[in-house]
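Handing you this structure, nothing more for now.
Complex shown without one protein chain; remaining protein chains in place.
Order of writing sets the chain letters: A and B. Residues in each chain are counted from 1.
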Amino acid sequence: MRKILSLLIVLVLMMGVIGCSSNNSASETKTGTDTESNAGTDTEKDAETETDVTEASAEKEIVNFWTFNTDFEALIDDYWRPANQDANFDIVVTVIPDQVTYMTKLQQALQTGADAPDLFAMDLSYVKKFVNTPFLADLTQYDLDLSEVVDYTMAISSDSEGAVKGLSNQSTPGGFYYRRSIAEKYLGVSEPEDVQAFVKDWDTFIETARMITEKSNGEISIVSGVTDFINVFLNTRDEGWINESNEFVFDDLLNTYFDLSKTLISENLTENHNQWSEGWYYGMSHDTTLGYFLPAWGHPYVLTQNCEDENGNSTSGDWAVIQGPRPYFHGGTWLGMYSDSAVSEEAVSVIEFFTLNEEHLSELIVDKNDLTAHKGANEKFYDVKSEFLGGQYILKVFDKMSEDINPTAIGAYDRDIKGLFVEQLTAYANGEKTKEEAIADLKKGVKNVIPNVIID
Amino acid sequence: MSKVLKGLLYALLIILSILSIFPFWILFVNATRASDQITQVFSLMPSNFLFKNFDSLLSQGFDVYSGFRNSIFISTTTTILSLYFSALTAYGFKVYNFKFKRYLYVVIILSILIPPQLSIIGFYQLMVKMGLTNSYIPLIVPMIAAPATVFFFRQYLDSILHKELIEAARIDGANELYVFHKIVMPLIQPALATMGIFTFVVSWNDFFTPLMIITSKSKYTLPMLIALLRGEVYMVDYGAMYLGLSLSVIPLIIIYMLFSKYIIDGTTLGSVKG
Partner (left out) sequence: MSELTDKTRLKKRDWYGYLFIAPFFIVYTIFHLMPILNTIFLSFTDLWGFNTEYTFVGFKNYIDILHNELFFKAFINTLIVWGMNYLPQIGLALFLAALFVSNHDKIRGEGMFKVLFYMPNIITAASIAILFISLFASPNGSINLLLVDLGILKEPFNFYRDVTVTRIIVAFIGFWMWYGKTMIILLAGMKGINPNLYEAAEIDGANNRKKFTKITLPLLKPILLFVFITNFAGGMRMFDIPFLLTDGGPNYAVETISMFIYKQAFTGSQNFYLASTASVYLLMFVSLVTFVLFKLFDDKEKEGK
């Protein structure tokens, strides 16, 4: 026991010397795989960088960037650094990989000003919360050309006085991706315009669902589960959850959602999988599901990653995307700046780079196949065919859809209420309670987390 | 013991053992499978993606070595400090009589019962005020005060420590510190080993507190780095993530193996006859 104790103490002391000190962060840059980040030497020099840094970075300004996943970290490394080698500042990224902790920390930091980041990312589900505070800078005060920005993305990040508090680098219109071969087999057609006729509104959608299930003897369903429609309905309501008079609103559109789900589940027209569950992914590489409701980034980030089955067979090329019963959008990330940032010019330039710089955005489109929030950049690629989607002009199709998006339903509490809503929807659709009970329980749940909202 | 009883007993033990190993098996197996294999099919058989997953880990900037080092440093110092000062405190309560002793002890008991949510925001704000964010100090120093460990040591001492032993040592001329360090500490080895393992495991797996305090990636602990792998739901490389989880669990298993013999084997330690 003694020996091990002393061994441990020695180990610990050694760690203390070569390991991490507890001084505040020196300027570190993320450099990928060959960083053995040894912050034990707490000088302010970069450890290793790929770019040619002639000045010691102690002389460089630092822009602190907070985000909740590694996406922007990668974007900064892969695109910003190479393009900004001569910049007189550097970006230090902090990733806080849990949304709730991220929101809390960000909130505390902005509120108290202590350790506040200069730049930060905000997800659609809570961007409104931050946009409506005085802690975000108004980007219209800076010399930025906002004319080509996709409208709805700016509408979301504008506060009630028209100040633009954030910009997005992504446009996220949503559609219905379907399998051409399955459509051919059970609908008799496979071209987008033809298939669209089968899902042009909800009644037709249900009819089609019944037809597919019957023809395939229950082997194939039209969608994987009823949570596929979550964004289709929630994001396109005329009114959000809480209106200007602080009252809770149950938009009539949600009744449609309730009814649709009930029908689909009680008649066994879906596999009853939840979005992002294992079973939900399964249909992307096998023949069990006609289609998925996913946005523009669904194709590069979800379908392409999950289209191969265990034997290496891929469904790539067998897909196409159409509007579906209703235009909608799903997700998005906005960049905001701290209103009291000491490096505001530099921070704004970073935002500009990621959201308004056509050259960068074009590169992004080529590399990621995703849709940006910049019409000019998107337009350049209208004639690019997507192999995955059987030759469709994917960007053109989606960019058109962006125009129809009406984001008035987006609110500050979306993230929390969505969870409550899904629970009640599932309960109702699975026959666990009546619709009145479900809605009543939803109201109770909302009142519980937002006590000062007015509920009838 | 009858043969039937013995058989049943062994059956029970074996079932419990399988139940206990089961998740580890899945963890390790999944670390060797590719991400889409994992999301699509459940399997108990390993595959051959181990090295690919490891490459994926590294390429995602998952600095295994840094995470390891940080976690080991934090957990080890926490454990040592926690054990030593808890034993000290428990002994103080056991052997001495001083004013307010009862009330102070009640405070300790009460603090075991306090739910962590009660203090996390206040704790964070305090650390911000003290300028201790992005430092290991808030993660280690507070562990000097570990009420549950103190409680356990106190109960343990109640169980095995006899006044005669201490009196004997004092008569022999030993001073108080000597008695504590040279006589009592060795006596409570099983308790130290037990609490040592628990403290280490809890400290190692603690995710939320470091998340609130630490901001530079080079100081991230292993669990934090693993969380980075999760990213957005749709882009998770599950194979790499399971590998990360496996790597995080292995040191704990090793430490546990090393220290378990102090609790498990060996003779009992009653040292006072009669």
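Criterion: contacts are C-beta pairs under 8 Å (C-beta built on N, C-alpha and C of every residue); 3 or more make two chains touch, one makes a residue touch a chain.
All values reported here derive from a predicted model rather than from experimental measurement.
Note that of B:L50, B:V64, B:I144 or B:L165, the residue touching the chain absent from this view is B:I144.
When you scan B:N53, B:S66 or B:T89 for touch with the missing chain, the hit is B:T89. Residues of subunit B in touch with the missing chain: 1, 9, 13, 16-17, 19-21, 23-24, 26-27, 42, 85-86, 88-89, 91-93, 95-98, 101, 104, 108-123, 125-126, 138, 141-142, 144-145, 147-148, 150-152, 154-156, 158-160, 176, 180, 190-191, 193-194, 197-198, 201, 205, 207, 223, 245, 248-249, 252-253, 256-257, 260-261, 263-270, 272-274.
Panel shows subunit A; residues 100, 103-104, 107, 111, 133, 271-272, 277-279, 282, 413, 415-416, 419, 423, 426-427, 430, 432-433, 441, 444-446, 448-453 of it touch the chain omitted from the view.
In this section, only the chains that are shown with their structure count from here on.
Inter-chain spacing, taken between the CA centroids of subunit A and subunit B, is 36 Å.
Listing the residues of subunit A that touch subunit B in their complex gives 1, 4-5, 8-9, 11-12, 15-16, 19-20, 22-25, 28, 30, 32-33, 35-39, 69-71, 73, 93-98, 101, 104-105, 108, 112, 114-115, 276, 278, 281-282, 285, 301-302, 305-306, 308-310. Across the complex, subunit B meets subunit A through its residues 35-37, 39-42, 58-61, 63, 65-66, 69-70, 72-73, 76-77, 80, 121, 124-125, 128-129, 131, 133-137, 186, 189, 192-193, 208, 211-212, 215-219, 224, 227-228, 230-235, 258-259, 262.
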